[in-house]
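The other protein chains are all here in position, but one chain of the complex has been omitted.
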Amino acid sequence: MLVYGLVLGSILTLGAIGVSMLFGILRFAHFAHGDMMTFGAYIALSFVTGLGFPVFGALPFAIVVTVALAIAIDRLVYRRLRRTQPVILLISSFGIAMALRALIQMIWGPGNHALQKGIQIPYRVLGVAIKPDHITIVVGAAVLVVALHLFLHRTKLGKAMRAMADNPDLAAITGIDNERVIAWTWGIGASLAATAGVFLALDTHLNPMTGWHVLLMVFAATILGGIGKVYGAILGGLVIGVAVEMSTLMIEPAYKPAVAFAIMVAMLVARPQGLLGGRA
Amino acid sequence: MEWAGLINYGVFMLTLAGIYAVMTLGLNLQWGFTGQFNIGIAGFFAAGAYASAILTTPPSADHLGGFDMPIAVGLLGAVLVSGVLALLVGLVTLNLRTDYLAIATIGIAEIVRLFLKNEDWLTNGVRGVAEIPKALSTTPLDPALADLLVVLAALAVVYGLLERGRRSPWGRVLRAIRESEPGTQASGKNVFAFRIQAFVLGSMAMGLSGALYAHFTGFISPEAFDPEFITFLVWVMLIAGGSANNRGAVLGAMAIWAVWAGTEFLTGKLPAEFTTQAGALRIFLIGVLVQGILLWRPEGLLPERQDGKKRG
Partner (left out) sequence: MSLLKIEEVRGGYGKADILNGCSLEVAHGEIAVIIGPNGAGKSTLMKAVFGLAHIHKGGIFFNGEDITNLATQKVVAHGLAYVPQENNVFPTMTVEENLEMGAFLRDDDFREQMERVFELFPRLKERRAQPAGTMSGGERQMLAMGRAMMMEPRMLLLDEPTAGLSPKYIDQTFELVKTVNDLLGVTILMVEQNARQALEIADKGHVLVMGRNRHDGTGRELLDDPDVARMFLGG
């Protein structure tokens, strides 16, 4: 159970970091994030089944295509809506989510797919069965999180991103091009989303609803960590992932998403600023 | 023959449009007038549908009840159940910021869906509730026309109530809350109570709409309607029609429903090998349409009126 929790938590973390960063920069909850994850997974699927790539050979392509899609949507739609209230962006992203999911269904059909064929032989570690995929997912997520940390704290662009999340006007005054930072934020958010989608498809199966179904948990993780805070998203993702999987010991598995939701609501009411505190 | 078919089709479409219009009016009270971002519409819709279905069906071993009550009682029950659900949800979430409320309401809708799907004793699970009685079935009216009449009557009642509310001091307070909450609080109004009222009343309209739908189709199951799609379509209707304008909400519901029906003709012309994808294509088109509306006509067909006069 704990292993499943960590696996799910890693995936949620990757999604939640993207949602959190986008919120920090653009001030709206990105409702199309789950479907962006699905999209990335399907691109990987096409490379795997169509061209015979290994899953990890397909991942970079999935990332590139998903990033291109995200930036294109931003340029075409979100960018022009930025001058209005952020809530308009929220509605818009809800529409994008529907359209994207419909597009996925048109291209790849409504059925289930598996990214990886065949059964994996689990390792036995201390009496616990662990599938190689699980290790890949957890380690992969950890590597990405560390890389992101270094990016945000060691590079000029990463610092500019943090500056803009703090205060976009002041960032512009110091010469930071807001639009460029926004494009990079989409780039990172979409990369992580595509990776999360591929991991999710590895862990379970893939259909057009896959991403949408985890979106609620991704939001729960984001809020638990404090929306807009990257490090909170990591903690939030792991806590939600473990809690959701552990809950199946006590209540019916069908109610998994409800567990995430209950934690989220309790959090919103008790500590809206997130587990780690600080600015709301 | 052709004509009769066309008229039947028209009646059928108008009934569904009316059902959506009731929901759109409910959302208009929440979002248009009060600024509450509810994307759990389908949850209240489903709660209402099930409530009325269980109250009015003949006794059945498959699910709770049925209680074989008159349809009027079913509708009332639907309104009450969705209202109570909204009250519970509202008490917990209505103090939250817009984004949080949006996420919270979508969670509620998801829980309602899981609940209806998994609690077999209550709802017969995925097999659904059948034999839901039709309205006015004892009258000599054509059943399709009877449905339409009931829906239009319900729509008229909801519209009338909301219009009265909008013009009243109560409606002005709601708009003041939407514009600037701190200011309203300072002027000594209990903002929270007003927000709860708007949320509950709006959700009641959604529940009523669900009940109308149940009696219209005669059968409901968790799979019979796609919750995201219902919620999404209602939002598109409101935005297209013009939020904070009740006439706009009804007009938007009719217009978008017409567009939705129109896309069916469009996809009907596609070669046969694409027919399985037609549904997805239609949703895609609506998803693109809403972006167009937000970009080029964000105020909708009928913008908000300010005390009877058009905005400068």
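When the chains are written out, they are named A and B in that same order, and each has its own residue count from 1.
What we mean here is this: a residue touches a chain if its C-beta (ideal position, glycine included) is under 8 Å from a C-beta of that chain, and two chains touch if they have at least 3 such contacts.
Given the structure is predicted, the values throughout are model-derived calculations rather than measurements.
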Neighbouring displayed chains - absent chain, whole complex: A
Contact partner of the left-out chain, one of A:171, A:190 or A:221: A:171
Contact partner of the left-out chain, one of A:79, A:113, A:149 or A:162: A:162
Touching residues on subunit A - with respect to the absent chain: 156, 159-160, 162-163, 165-167, 169-178, 278-279
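Please note the rule applied: only the chains that are shown with their structure count from here on.
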Subunit B to subunit A touching residues, read off their complex: 37, 39, 92-93, 96-100, 102-104, 106-108, 110-111, 114, 117-118, 228-229, 232, 235-236, 239, 276-277, 280-284, 286-288, 290-291, 294-295, 298
Touch list for subunit A against partner subunit B, complex: 23, 28-29, 31, 76-77, 80-81, 84, 86-88, 90-92, 94-103, 105-106, 109-110, 212, 216, 219-220, 223, 227, 252, 254-255, 257-258, 261, 264-265, 268-269, 272
